[in-house]
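A single protein chain has been removed from this complex, and every other one stays in its place.
And now, chain A:
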Amino acid sequence: MHFPQKVAVIGAGMTKFMRRAKETGKELAFLAAKMALLDAGLEIDDIDAVVCVSAPDAFDGVHMKGEYLSDGAGAFCKPYMRSYVGGGSGVFAIINGWYHIASGYFKTCLVVAEEKMSSSMPHPQGIFNAIYDQFLERPLGVNLLWIFSLEMNRYMSVHKIPLETIALVAVKNKKNGLDHPCAQEGIPGNYTVEEIVNSEIMCWPVTRLMVSPVTDGAAAIVLASEDFVKKRYKDPVWIEGVGWHLDTSYWTNRDLYYPRYVEYAARMAYDMAGIKDPRKEIHVVEPYDPFAYKELHHLEGLLLADKGEAPKLLEKGFWDRDTLNGIPSSPSGGLLGVGNPIAAAGLMKVIEIYWQLKGMAGKRQVKKEVKRGLAQAWGDLMQVGTVVILGK
């Protein structure tokens, strides 16, 4: 395979995650972009191109949201692109930035992810009705919780997983989130399995504490080419592989127990990174966990566990942050522990891998020595997998 120009991550920044930010979306984007630039030691004039991602326009009630966020993201009179794969956009952002630089067109690229969900009143779940098929599904008055409960039920039935095991994901992530300085207030915490299982049922079998919250926030990273990095930075973090795949829109025609789109995306990324045995070669992982079962579902899709094995490994502590034999999963606290501003949450996961590889994760630093990490996001109608592999 032809290996493209190498691309490095040289800076990252993120705002605090909040239920209702007083800042506008533009301001959130600005804050994150500014922090990323400071981290990289660059000025906006050093940036050749800007990439911005944000999930549905309807959250902010702004048409052409990419256009709206552009000045906050620092794109004035610069090549600017907004890419979009629904909830997978957060991790897709770095992929979009990656091909800007790997193509040889640009030396540096600022990647910004912003989400302000609190603007939609009374609750963003109302917006999610508009993602369904106009004729067949929307008139049923469905939202996202409904489709997730179907998928969770199917996953639990096929592999005979007890609800208590799935609740362990929420216990782990909400505990990890306690150490994240940007975590949304009231979201991380020390919970017991009973508290998670017995919390209010949203749509059976999904309970309130198994769902990630509604959040406002932004995150940003700076990418640069090999030539640019060589002169200025010591041991940067490199993008080793990227992958993304989109499955059919007709989600009703798929067996929901296994996310094959994640597997395809992961295989694409592993091929690019030259990874033969991901279970040995990936040292830390940030799978997308908007719902508790989703983390396990995705770990299986990423080929880090056999089908149906991820919950068993969870019970053994294989995915814990301070594991020495396993693979730490969601050391940041993930979406369940930090908050879920959709697009920004995906980039937050990428940033966590960047900090873990740099040894800058503070209290969240995993015990294992890490040389390569993977972040993954999921989106659309249970349809898209986006994967990025970073390495030292």
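We adopt the following convention: a contact is a pair of C-beta atoms (placed from the backbone, for glycine too) under 8 Å apart; a residue touches a chain by one contact, two chains touch by 3 or more; residues count from 1.
Please note the rule applied: contacts and distances are computed from a predicted model.
Asker: Of the options "2Fe-2S ferredoxin-type domain-containing protein", "Cell division topological specificity factor MinE", "ABC transporter ATP-binding protein" or "Acetyl-CoA acetyltransferase", which is the UniProt protein name for the chain that has been left out of view?
Answerer: Matching "2Fe-2S ferredoxin-type domain-containing protein", "Cell division topological specificity factor MinE", "ABC transporter ATP-binding protein" or "Acetyl-CoA acetyltransferase" to the record, the invisible chain is "Acetyl-CoA acetyltransferase".
Asker: Using the document's definition of touch, tell me which of A:Leu42, A:Ala55 or A:Leu304 contacts the absent chain.
Answerer: Of the listed residues, the one touching the omitted chain is A:Ala55.
Asker: Among the options A:Ala12, A:Leu37 or A:Val85, which residue touches the chain absent from this view?
Answerer: The missing chain is touched by A:Val85.
Asker: Can you tell me which of A:Phe30, A:Tyr261 or A:Tyr293 touches the chain that was removed from the display?
Answerer: Counting the whole complex, the residue in contact with the absent chain is A:Tyr261.
Asker: Would you mind spotting which of A:Gly13, A:Gly66 or A:Gly90 touches the chain that isn't drawn?
Answerer: Missing-chain contact among the listed residues: A:Gly66.
Asker: Need a quick check: the contact residues on chain A for the chain that isn't drawn.
Answerer: 1-5, 24, 50, 55-58, 60-68, 70-71, 75-86, 92, 96, 99-100, 102-105, 127-128, 130-131, 133-134, 243-250, 260-261, 264, 268, 272, 379-381, 383-384
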